[in-house]
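Excluded from the complex is one protein chain; the other protein chains are retained at their positions.
Chains: A and B, in written order; residue numbering restarts at 1 for each.
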Amino acid sequence: MDIKDIIKEENLVYSKTKVLTDNVMHYCPGCTHGVVHKILAEVIDELNIQEKTIGVTPVGCAVLAYNYLHIDWQEAAHGRAPAVATAINRLYPEKYVFTYQGDGDLASIGAAEIIHACNRGEKMLVIFINNGIYGMTGGQMAPTTLEGMPTSTSPYGRDVKMTGQPLKITELIAQLPGTCYVTRQAAHTPAAVRKLKKAITKAFDNTGKKKGTSFIEVVSTCNSGWKLSPVKSNEWMVEHMFPYYPLGDMKDE
Amino acid sequence: MAKVRGAIVVDIEKCKGCGLCVVACPSKVIDLAKEVNGKGYNYAYMSNPEACIGCANCAIVCPDTVISVYKVKTEANA
Partner (left out) sequence: MAELKLMKGNEAIAEAAIRCGCDGYFGYPITPQSEVMETLMARKPWEETGMVVLQAESEVAAINMVYGGAGCGKKVMTSSSSPGVSLKQEGITYIAGAELPCLVVNVVRGGPGLGTIQPAQSDYFQATKGGGHGDYRLIVLAPASVQEMYDFVDLGFELAFKYRNPVQIQSDGVIGQMMEKVTVGEFKPRLTDEEVVKRYGSWATTGKTANRDRNIITSLDLDAYRQEQFNLKLQRKYKEIEEKEVRFEKIACEDADYLLVAYGSSSRICQKAIEIAREKGIKVGLLRPITLFPYPTKAIQAMLGQVKGILAVEMSAGQMVEDVRLAVEGKVKVQHYGRMGGVIPTPNEIVKALEEQIING
């Protein structure tokens, strides 16, 4: 059978969802953000909630996420996305509100906002990208940077005596009664991406049912910041990040 | 016996040549081209198209969503 007999409209099994824009993403080659954006867009499309979804972008690499999904967006100040999303949720209780935040944004400068929004049980979804580094500003140490991991502000490796242990904020969040679903996922293999998609679908479903805050950590790579190739970054993540940040559900009520 | 045949189409100009699709493919269909696209990336292409089963694993892990996947079931003939 010839290739051109296969490549026909009726045989199409996978293509870009219409919720994704045609803009070329500014992310580095192999960046996890792109995969998570795509999954978010696919879930929004499949649940048919495009007109009801409002996203809140962080400060960090994902600040420009609003260029990539055909939904309404607000861009928040560094760490403040949960506060911004709180107001949207309260004023438009029928909408599907989500924040999309990195580890510096969520676990460092915005630690207060995320804890209190989750504690209030805001009816929203939080996507937390944890790659253990500040990507946008050039690879500085994050609260989630692993012990001994070199970054531009910990060039000899993170010294936990100076800066404390890497913060497992998702474990903290899972303690809060306002959260209904807390899980840690990844997006490095087809199987992981399929599981992540199920998690995001469940989280939006929770939002629709007004169950409380759903919180999804995605253990991610930053190959530019880690100074590894995309493929090597995934291997490094599996070897070093997963033991400290084990995947799986922490709470599902 | 039914046989599954697949094929992918890569949006070459949008591909950043990260290579994640290459390792995600269970049938070793994809490689990065020696040639580069307009941005200087060695883009992904089917180096072994006969082996493609249309599983879409490559497309699923592609951060830039540049891969479309096609699949047909055919009767094996020889």
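Operating definition for what follows: a contact is a pair of C-beta atoms (placed from the backbone, for glycine too) under 8 Å apart; a residue touches a chain by one contact, two chains touch by 3 or more.
In this text the structure is predicted, and so the values were computed from the model without any measurement.
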### Summary
Neighbours of the unshown chain, displayed set only, are A
### Query
Hey, which of A:75, A:147, A:205 or A:235 is the one touching the hidden chain?
A:75
### Query
With respect to the chain omitted from the figure, which of A:116, A:211, A:232 or A:251 is a touching residue?
A:116
### Identified contact with the non-displayed chain, of A:16, A:38 or A:95
A:95
### Positions on chain A where the hidden chain makes contact
50-54, 56-57, 63-64, 66, 69-77, 80, 83-88, 90-92, 95, 112-113, 116
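By definition in this document, only the chains that are shown with their structure count from here on.
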## Note on the structure
Taking each chain's mean CA coordinate, chain A and chain B are separated, in whole Å, by 26
### Message
Could you list, by residue number, the parts of chain B that touch chain A in their complex?
### Response
5-7, 9, 14, 16-20, 22-24, 41, 46, 49, 54-57, 59-65, 67-72, 74
### Complex contacts: residues of chain A adjacent to chain B
1, 3, 5-8, 11-16, 20, 24-25, 27-35, 38, 187-190, 193-194, 229-231, 234
